[in-house]
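Okay, handing you the structure first.
Missing here is one protein chain; the remaining ones are kept as they sit in the complex.
Right, chain A next:
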Amino acid sequence: MGEEEGVHQTQLLDTMFVRGLKRKCFDGEEDVEGTLAGIKAIPSYNLQRQSLLDMSLVKLQLCHMLVEPNLCRSVLIANTVRQIQEEMTQDGTWQMISTQSTGQTSLDRLVSTDILCRSSREQAEGKHVPGYGTLSKDFEGDEGQDSSETMSTASSVQAPRNLQGNVWEMENPQENKGNFQKSLDQIFETLENKSPNSVEDLFSEVDNSYYDLDTMLTGMMSNTKMGHCDGLETFSSPTNTASNSNCKSDLNELDHIVEILVES
């Protein structure tokens, strides 16, 4: 499908990421998409970085298909994504396209772990297409990465509500989709539809308070028991909760669970 290309990309990425930004001539180098010729030995650093970002998001997505995600691995991948985002923000290449989704408020902070790791089993269940195939399409109009696509705001760091990395969501990958943000928008929409007011929290999945005596006594545990996993996905804490007390935030989380359950 695009797996060969995917593998080739990582080989190229390997040379790129060895030491910082050193560019090296790659042996037996072939153009990735046929558009790179002679002038550049390898795809631009931005593309490389983009590819790594997409790969990381795919990994975060996939990790939720496992029995229980390896927390260390998830944290490391999430940190990598943040690193890339920070750099892209500083470069000014972090672009936010005016979304066609509902006028959601943008979060003026870097993507937090929960967003990155938001799992959507309902999506994962439907689509198991590995994302690498479509990644390669992103390189089509590659250099456009740096040139401006319409940007809403350059200064503030726009954090999407949900970075599912659902590159594979784009069943018909469009040209010039090198821009990461476009895929984010699609993700936004799906998230918005699912849980309008809460930010998904990957780690809250595993973080539950059922060892907490209070929550057990309140009997909320029985409400959260369920046979399928969807409800657990939405075990989340609102981002504006400045609760210092674990118990309090846990109860808030449970409120949300119940809320969501009731809605569904």
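Throughout what follows, contacts are C-beta pairs under 8 Å (C-beta built on N, C-alpha and C of every residue); 3 or more make two chains touch, one makes a residue touch a chain; residues count from 1.
Basically, contacts and distances are computed from a predicted model.
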| item | value |
| --- | --- |
| Record-based protein name (UniProt) of the chain missing from this complex, from "Presenilin", "High affinity nitrate transporter 2.6", "Serine/threonine-protein phosphatase 2A 55 kDa regulatory subunit B" or "Tax1-binding protein 3" | "Serine/threonine-protein phosphatase 2A 55 kDa regulatory subunit B" |
| Missing-chain contacts mapped onto chain A | 10-11, 13-20, 49, 52, 55, 59, 67-68, 70-73, 75-76, 78-80, 83-84, 112-114, 199, 201-208, 210-211, 221, 224-229, 232, 237, 239, 241, 243-244, 246, 249 |
